[in-house]
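Note that one protein chain is taken out, while the other chains of the complex remain in position.
First chain written, first letter: the chains are A, B, C, D and E, and each begins at residue 1.
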Amino acid sequence: MTRVPTGIPGLDEMIEGGFIEDDVILVTGCPGAGKSTFGIQYLYKGAVDYNDPGLYVTLEESPARIMRNMWRHGWDLERLTKEDKIRIIRANPIVYSRYIKESQDNIGTASAEIATIEHLLKEIYRNVKETGAKRLFIDSITSLKISSDPVNVRHVILEFIKNIENMDCTTLITSEISDNCGEFNVEEYLCEGVIRLHMFRVGGNRVRALEILKMRGVKHKESIHPYTITDGGIVVYPSESVIGHENDAMDFTTL
Amino acid sequence: MTRVPTGIPGLDEMIEGGFIEDDVILVTGCPGAGKSTFGIQYLYKGAVDYNDPGLYVTLEESPARIMRNMWRHGWDLERLTKEDKIRIIRANPIVYSRYIKESQDNIGTASAEIATIEHLLKEIYRNVKETGAKRLFIDSITSLKISSDPVNVRHVILEFIKNIENMDCTTLITSEISDNCGEFNVEEYLCEGVIRLHMFRVGGNRVRALEILKMRGVKHKESIHPYTITDGGIVVYPSESVIGHENDAMDFTTL
Amino acid sequence: MTRVPTGIPGLDEMIEGGFIEDDVILVTGCPGAGKSTFGIQYLYKGAVDYNDPGLYVTLEESPARIMRNMWRHGWDLERLTKEDKIRIIRANPIVYSRYIKESQDNIGTASAEIATIEHLLKEIYRNVKETGAKRLFIDSITSLKISSDPVNVRHVILEFIKNIENMDCTTLITSEISDNCGEFNVEEYLCEGVIRLHMFRVGGNRVRALEILKMRGVKHKESIHPYTITDGGIVVYPSESVIGHENDAMDFTTL
Amino acid sequence: MTRVPTGIPGLDEMIEGGFIEDDVILVTGCPGAGKSTFGIQYLYKGAVDYNDPGLYVTLEESPARIMRNMWRHGWDLERLTKEDKIRIIRANPIVYSRYIKESQDNIGTASAEIATIEHLLKEIYRNVKETGAKRLFIDSITSLKISSDPVNVRHVILEFIKNIENMDCTTLITSEISDNCGEFNVEEYLCEGVIRLHMFRVGGNRVRALEILKMRGVKHKESIHPYTITDGGIVVYPSESVIGHENDAMDFTTL
Amino acid sequence: MTRVPTGIPGLDEMIEGGFIEDDVILVTGCPGAGKSTFGIQYLYKGAVDYNDPGLYVTLEESPARIMRNMWRHGWDLERLTKEDKIRIIRANPIVYSRYIKESQDNIGTASAEIATIEHLLKEIYRNVKETGAKRLFIDSITSLKISSDPVNVRHVILEFIKNIENMDCTTLITSEISDNCGEFNVEEYLCEGVIRLHMFRVGGNRVRALEILKMRGVKHKESIHPYTITDGGIVVYPSESVIGHENDAMDFTTL
Partner (left out) sequence: MTRVPTGIPGLDEMIEGGFIEDDVILVTGCPGAGKSTFGIQYLYKGAVDYNDPGLYVTLEESPARIMRNMWRHGWDLERLTKEDKIRIIRANPIVYSRYIKESQDNIGTASAEIATIEHLLKEIYRNVKETGAKRLFIDSITSLKISSDPVNVRHVILEFIKNIENMDCTTLITSEISDNCGEFNVEEYLCEGVIRLHMFRVGGNRVRALEILKMRGVKHKESIHPYTITDGGIVVYPSESVIGHENDAMDFTTL
């Protein structure tokens, strides 16, 4: 099976060298965990280091702000979008910006007026075909949960994921965690792989840790390992333990 | 009573030699617990070691991906499906893949357009009869909970399980755990047997443990024992304890 | 007041020699606790040791499977049903087995097509009168909770229990526990007696313990005592403590 | 202010000698706490020791069973009802016993066909006037919560309690606790006094403890004290502490 | 800014000398915390010690019972109401006492038939103007939550508080706590100040403690301090700590 390098230092060796080609992987975490950075790094390194065209589907953040925020890591997304190595499309289940001015955010992007899941899937498919994207990043699936009926949500998410699986892309999807206490979202059951970005508080400090919750068909690491968000992006430390240097009991409080 | 060997090393000796023939056993666990691997190993070992024809009813995952994922364990499902020793049918309560392309997943399977529980039961029964399946694996029952009214769910699940009981197969069914904190799903009350796949976190490491929650008519082990997912599949260690070699207090955090 | 021996070794001495004649007693517990075994042992020992005719109303399990499962304990229910010392009726609030074949389970039983509580009560009453049953076992009351409105449930369960109280039988009813954390079901308030079957986990082992939550008009034991499910059925140890021989702190985790 | 002795040994000295005349006091607790025994003892001791006529309004239990259950404590309620010193009325928000036989429970009672709160209040008032009852016991208020809308429940309970306050009786009302974890029922806010019957488990033993949660206008004890249900009824030990003779940490698990 | 002395010994020094004139302060606590006593003491001391006319709006308790309950503290509310120094009005969102007799509780009060928030506000305003009340006490705001829709509740409570703010009174409002575990009521966000009356249980004893959760524009104490309900009313001890004389760990269980 072909492997797709993740572009996240330290992660590939936890999963036998990379994602399985054409798999759909979920990245979950609370606000501040770095979910968007994780996915953009996957696209950016894919384009720069492996020459893989990438497609970024943003359901909340504007392309301009995404580009700006990534300057912190020295990633010039604007140049890549101009060269069409990375395309960013903004899909709004609802239509913003009605009152004040026309959106000035559409830099190198196709402005999508997608109202339904079906339209969204067609739009994603069209852009994948146009750009020849090998890497796809969808941020976030939570915006698609347009029904408050949990059973209906299951079917919408199932349909969405199954169609994305057929697009011949290796795909990352982010998902918000609404409750930290042992409850799982339906998408965690439906995706091939789930990566969880934990945030603990140890005393007054934040400790970040990454866990491969599952990765079907892959002999992956089952332990939880620290990661940091550095100037160069996310780095995972697969040979370090969360408990670390000291062996005494620690007060791990869920964030 | 005839016993059906499970194909999971270590498990048979916990339940007097195997499942009771024609029983319906539930396998529960959170994402990453290995529920699908558990059921496929049961079918694969049944076909290879005991010459039992098997039927796999998948409600979420595509047959192609299932076969691919099992390569990790060296199980050649494709060959077995071609010899019709194992048949995989994909039953979709909803219809996927409407927009983009015809599903290329139907390798050696009957493509089912099953919309209701009744249709699904008829389709399962027809395939059981055609293949002479002795082993049946349904993955997962959670997809059948198409009603948000808990009372209605109870009746649908009850009807489904009672009909499956009459199909002359020894059946495994997987079920998602939505909440770890002491709540039980209705199917755990309605099935003859319940096997729970636990995942604890001890420090930064994951500890897997299997528990026979119940097995009617069987004098089964009541203690909880570790299992691992190895290159050769799931292995249970019925003579090892979860607490293990060290006697000091351990920080068992629910995943 | 006449006392009815329970047939559970060790239990009678916890409740002044047995249940009060014509009382309705609830048996609660999670999956695997042994609720059905508890009730069948009550009927079986009643028929064999005290010559009491018994009626078993099953709302979920088929009579054939019940008989099979009890072989583990050496109880020949089939002979007793043929002698009409124990009658098993299967009451289905919904009708199973519609598609595939006629149920082959109706061995020595009256097949009931009971759709409503009222019909169910009439059917139970008719069978009690025909068999002269002194002992009645209903498994389980949870199946009667056909309304998702908690207030409506309260009235249905109240009406059911009050009518059962007037049938001149000493009755056991099982009830599922949906949540372990200090919530009580309405039937626990409405019945004369409540017996709770606990399952704790101590380290990797399961510890079973029985508690008389209440028994109106009876000077019952208020402590919690271990029980086991042996080859000969359930045995309670009223002179043993759950904490047992060791005095050190134990990690009692609710199952 | 006139004080009404409670008839519960040990309780009067916790509340300056008894309830305030014409107050409405709530008694709360889980199944098995002894709420009904508490209220009947209040009526029985009132009739025998203080010559106070009493009225018992039962919304669930039948008068015959109530009388039988109280034999455990040597209380001859049947004689008292014949002398009309205590009257027991059974108010059914729903009508039981429709199918099988006429209720044989109506010994010395007025059989009430009360359908609504308003009818129930009129019936209670009529019986209070006929018997000259000074003590009133209503068991339980939970049966009156006929609406699943919490706001509606608040108004129904408020209306009920305010009318009972105007009946010139000193009244006890029982209430079920649905959740042990710090949530309060609306009736706990609306009544003049609240007595909570706690049940703890210390190791394998049950420890009962009574607490005056509030008693408006009364300088009451604020500590929690053990009580037992003896052959002679409930006894409170206001000079004993729950923690008791041993000073070491105890594992107080809520039942 | 003018300060209004609270009349609660020890409280003024926690909040720079008293409430800010014309502020609306919330007092929250569970049943038995002393919320009503707190507010009546504020009115009573205001009338007796500072000659401030006061208005008491009771939504649940009858004026007669309020007066009676306050005798415990030696407060002669009846005299003060006759002198119109304190006026008590009973506002019933629902109309009580329909069946049995006319309410005899209206001593020195205006009997209000207020059906809506708007009518209630007008009635409060009229009574404030007639009596020249400088202090207003509303007991409790929970009775106004007549909608089960949380968003609707927010608007009703917001409208009520904003109108009360314009009445030129320094106002106390009580609020029930429905859940102790970290959830906040909407009125805690909307009022200028929030005082929380805590009740802990330390071993078998109750420990009361007062906390200024917020007091806008005031440099208030942020620590939590014990209070007691004495014969003379509520007393706060701002220089004592809840943890107190002993430094060892204490088992603080929320009531």
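What to note about this one:
Convention: contacts are C-beta pairs under 8 Å (C-beta built on N, C-alpha and C of every residue); 3 or more make two chains touch, one makes a residue touch a chain.
Quick caveat: nothing in here was measured; it's all calculated off a predicted structure.
Shown chains touched by the hidden one, complex as a whole: A, E. Contact with the chain that does not appear here is found for just one residue of A:Asn51, A:Asn205 or A:Ser239, A:Asn205.
Summarising the interface, chain A meets the missing chain with residues 30-32, 36, 60, 62, 65, 68-72, 93-94, 96-101, 103, 140, 142-143, 145-148, 176-181, 201, 203-206, 208, 231, 251, 253-255. Even with one chain removed from view, chain E keeps its contact list with that chain: residues 1, 20, 118, 121-122, 125, 149-151, 154-155, 158-159, 162-163, 165-167, 181-184, 188-190, 192, 194, 209, 212-214, 216-219, 222-225, 241-243, 249, 252.
The criterion applied here is as follows: only the chains that are shown with their structure count from here on.
Rotation angle relating chain B to chain C: 60°, from a CA superposition, given to the nearest 5. Taken over every residue number at the interface, the positions common to chain C and chain D amount to under half, indicating a different-residue contact.
Measuring from the averaged C-alpha position of chain A to that of chain E gives a distance of 51 Å.
Centre to centre, using the average C-alpha position, chain B and chain E are separated by 59 Å. In chain D, the residues that reach two or more other chains under the touch definition are 181. A complete list of chain pairs in contact reads A-B, B-C, C-D, D-E.
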